[in-house]
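Each remark here refers to the structure printed beneath this line.
For this depiction, one protein chain was excluded, whereas all remaining protein chains were kept in their positions.
Chain IDs A, B and C follow the sequence of writing; residue 1 opens each chain.
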Amino acid sequence: MSGNTLGTLFAVTNFGESHGPAIGCVIDGCPPGMMLCEADIQFNLDRRRPGSNSFVTQRQEADRVEILSGVYEGRTTGAPMALLIRNADQRSADYGDIAQSFRPGHADYTYWRKYGLRDPRGGGRASARLTAPTVAAGAIAKKWLREQFGTVFHACVTQVGDLRLGFEGWEYVERNPFFAPQADVSALESYMTALRKTGDSCGARLRAVAQCVPAGLGEPLYDRLDADIAHALMGLNAVKGVEIGDGFASAAHLGSQHGDLLQPALDGGVAFASNHDGGVLGGISTGQDIEVGVAFKPTSSILIARPSMDERGNAVEVVTKGRHDPCVGLRAAPIVEALLALVVMDHALRQRGQCGQVPGPIPAWS
Amino acid sequence: MSGNTLGTLFAVTNFGESHGPAIGCVIDGCPPGMMLCEADIQFNLDRRRPGSNSFVTQRQEADRVEILSGVYEGRTTGAPMALLIRNADQRSADYGDIAQSFRPGHADYTYWRKYGLRDPRGGGRASARLTAPTVAAGAIAKKWLREQFGTVFHACVTQVGDLRLGFEGWEYVERNPFFAPQADVSALESYMTALRKTGDSCGARLRAVAQCVPAGLGEPLYDRLDADIAHALMGLNAVKGVEIGDGFASAAHLGSQHGDLLQPALDGGVAFASNHDGGVLGGISTGQDIEVGVAFKPTSSILIARPSMDERGNAVEVVTKGRHDPCVGLRAAPIVEALLALVVMDHALRQRGQCGQVPGPIPAWS
Amino acid sequence: MSGNTLGTLFAVTNFGESHGPAIGCVIDGCPPGMMLCEADIQFNLDRRRPGSNSFVTQRQEADRVEILSGVYEGRTTGAPMALLIRNADQRSADYGDIAQSFRPGHADYTYWRKYGLRDPRGGGRASARLTAPTVAAGAIAKKWLREQFGTVFHACVTQVGDLRLGFEGWEYVERNPFFAPQADVSALESYMTALRKTGDSCGARLRAVAQCVPAGLGEPLYDRLDADIAHALMGLNAVKGVEIGDGFASAAHLGSQHGDLLQPALDGGVAFASNHDGGVLGGISTGQDIEVGVAFKPTSSILIARPSMDERGNAVEVVTKGRHDPCVGLRAAPIVEALLALVVMDHALRQRGQCGQVPGPIPAWS
Partner (left out) sequence: MSGNTLGTLFAVTNFGESHGPAIGCVIDGCPPGMMLCEADIQFNLDRRRPGSNSFVTQRQEADRVEILSGVYEGRTTGAPMALLIRNADQRSADYGDIAQSFRPGHADYTYWRKYGLRDPRGGGRASARLTAPTVAAGAIAKKWLREQFGTVFHACVTQVGDLRLGFEGWEYVERNPFFAPQADVSALESYMTALRKTGDSCGARLRAVAQCVPAGLGEPLYDRLDADIAHALMGLNAVKGVEIGDGFASAAHLGSQHGDLLQPALDGGVAFASNHDGGVLGGISTGQDIEVGVAFKPTSSILIARPSMDERGNAVEVVTKGRHDPCVGLRAAPIVEALLALVVMDHALRQRGQCGQVPGPIPAWS
């Protein structure tokens, strides 16, 4: 299967470069009959868009998505859906001086080694801009899952550089430009303002949750639900770590403490006394909330000069001008939600393919 | 593609249950002409085998691998290789009393929800025993990569429960039954002895490294090398977190600190001043060491009684008798190596498929 | 995806060589809960088995299939099913003298070119013996489809060499050793007896039909149902042509004559006035019978001496001794049925994966 495709039955094939004519994706395998228009997708794209506040890249992109196929009279037909986003703002000149040099921490070097050539304009295919089609595809998965099972997705930042953010509630996430789960983000604003003055960048951690997820999604080995979640998220630019449930903290746990106790629920189903495993057991969803943690490294394009090398093997000094996010994690919440939705969607279709029905979600621990 | 297959060009399809007649795998896509015999595989299987010391499950399995196909006169033919391991020791009676109950933290519940029925004998398909075919397949990948590129793989435990183990050197790993990178493992022995007495289990962390990895392996989006590594490792029993390079610590880094500086090397190639990114940039290998961290949760089968539920919705008490590892992470090093090797192998073949040649590794930072 | 796997959701991975230790397959994605035992499979294998009459190869193979996994207490669990058939009769000596020579019309040469080496024992992987695992997997697909939709599969020979066989009824097919749809097969017996005396071989044509096939199976482009049928059947040893419905005869048709008229049926559904299109329109099943025609070339291993070449480029003379079918098509009916069933099965699962339900079959034209 091609390397730029995500999913088996709900398969998203991504294309484009940051400063080429357009970016987009083709989604094959969408269930037919779902109401869908461009506004359903645009809402999610707008959440991801740069330029929405002073702490992210000022590149102005209208990022209008166009549905080229697969929808007729407002409904999905089951045929492939091509989504197109034209690249309106292409200031290639900003990048001309680094075309032959390798930015430390950037994909410049590896693309050049792999392919023997690379598209240096705005990072080419390695640009975070390529997450827009992923967000667009994720919007369709989210809509279908919500309509079928009531599944909803949330994501927020929990750490920016060395500043940890307490979780106060999902309702705050859309009220500030950082996707921070807090009523007061002044500390974060101060942190980012100080960072911006240094020309440096910083990393971040995010938390993502899927609620009302059907039980039974996943495979015994290899294509486990958590494995595919890890694949999707580690495949996102700048991500260096993924954990499910208690994640790395589980290493220090005892079995008697970690195992989520099952108890009969009033409705005849099951209630779990806790969710240390983050909604996945043996690679298959329990019906509890899926809990995911993700670590982002700092943006590699910074305004501080660094020694490096060019394609001819010469020592050079690299300074990245142009528009860059000082913390790529600050814009990542909608992308993480989308990727999580794409994985759940694909496994929901796989489940009904093999087993004929999809077991319903169960109430989360309360 | 089927859910129990790992890899695209070097594709491993795993089958079997813990107490069925046999376990094994079929490997499709192996390059032809490589010398291969069962001893090449058996060595790795023996490293994984239970019963080799008093701190792991005492189940005795000869675990003799048989090559059923794909090898002629000692060489791989390019045809699929079926590897078979008979299940010699099947004491199903040990598990009879928990056949209808759900062990907390175990896949019992999710398999039952997904399929409507499950094979309860020894954990069925969810048993860690199913990692044996993965190790067998990984042995073939390791051999080919070593012969082609000099690639070697290492893994060790770095934390057991809340006991952290300092790294003293790879040479110690095979000298103790824990895959601990230390000369003196008496503290770890004491820890495990005390744990065993409680009937409880604990989690662990492992580190894995691939050295002399070709550059240029991976894909721009989705099937990135690090994404496929995360997929493979999160697909392993009990794993709850995966990180590449500095991983979660990257979240607190500044860009000026994290970016690995490139400098011209004496041989005309590149030298990196550090390896915070763990050998992967933009989803593609740099040629540096690939550094991976993995977190394991505690074994869910413990000797301590816990409240739970059965298939009929009754409240029950569950105690797992039988033979279980108190810390599944202690036997995981050969499995983690194997999974890492399978991913690198698959991407090496994909690279030469698309690009025709595979760029050589570069020396690690020294 | 690996080249020795057939199917996307019901995925069959085949392994083995004619004279290696064993042949078999792994079936991933089987729906759980179906009653299944080895006898269900063995029946189909026995139909394919060599040595059942004097007109096919006299190689004696018990061909006992063993289910290694994926079945618990007589039901499929949803986990991969490995099917194993040991090779009991391995008279390699028969083939020793042709180990370095290329038989005209045989895969000897192409395997050697592709892989640089080959397993010459009994044709190695190119042997028709490798169709046994396909038949075994097909038996499972046939059972599931029959239970779910009432689908049944038939195949018969319609031509052997230049002898055309009229179709008298499916009931005759199992009453003679040729899968001929005729009450009296004496002409065919005479033909084969005469052929055998010459040491030569001949080709054949087969017809296969699937009845009570659900409507709606297939994809708009590329993975159309007819395309996947053609793929499966052209992937069978010695097949040189595949046609659907009226097939090649359609080229001479007028549109007014070929198009199958639709008319309202008494039950509120549709009735077709004819089935020139063989049950597939636009790549998707109509619910009518699927009609397939297949052409087999003559067996390439014959007892007549022919000039050829060896691996060193020397001119040689080749005579194939040993046990060979003079007409491989005479044993192919169960294999063709199996392949057709595997394709329909896969698309039935894909259909309910994407669309949630599988439309029922419609009565065939009467």
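Operating definition for what follows: a residue touches a chain if its C-beta (ideal position, glycine included) is under 8 Å from a C-beta of that chain, and two chains touch if they have at least 3 such contacts.
Note that this is a predicted model, so its numbers are computed, not measured.
Among the residues C:L130, C:V173, C:V209 or C:A333, only C:L130 touches the chain that is left out of the figure.
When the full complex is taken into account, the listed residue touching the unshown chain is C:G245, out of C:G78, C:P181 or C:G245. The chain not displayed touches subunit C at residues 1, 3-6, 8, 14, 102-107, 109-111, 113-116, 125-126, 130, 159, 161-162, 200-205, 215-224, 226-235, 237, 239-264, 268-270, 276-278, 280-287, 293, 295-302, 304, 306-309, 313-315, 329, 350-351, 355, 359. Contact residues of subunit A toward the unshown chain are 1-5, 8-9, 11, 13-17, 20-24, 26, 28-29, 32-33, 66-70, 72, 75, 77-82, 84, 114-119, 121, 124-125.
By the touch criterion stated above, the residues of subunit B touching the omitted chain are 1, 8-9, 29-32, 78-79, 220, 349-350, 352-356.
Rule of thumb we're sticking to: only the chains that are shown with their structure count from here on.
Superposition angle, subunit A onto subunit C, using Cα atoms only: 180 degrees, a multiple of 5 between 0 and 180. Both subunit B and subunit C derive from one sequence, and where they touch, over half of the residue numbers involved are common to the two copies.
Distance between Cα centroids is largest for the pairing of subunit A with C. Averaging Cα coordinates per chain places subunit A and subunit B 26 Å apart. Centres computed as Cα averages put subunit A at a distance of 45 Å from subunit C. Residue positions of subunit B touching 2 or more other chains: 1, 3-5, 8, 14, 114-116, 125.
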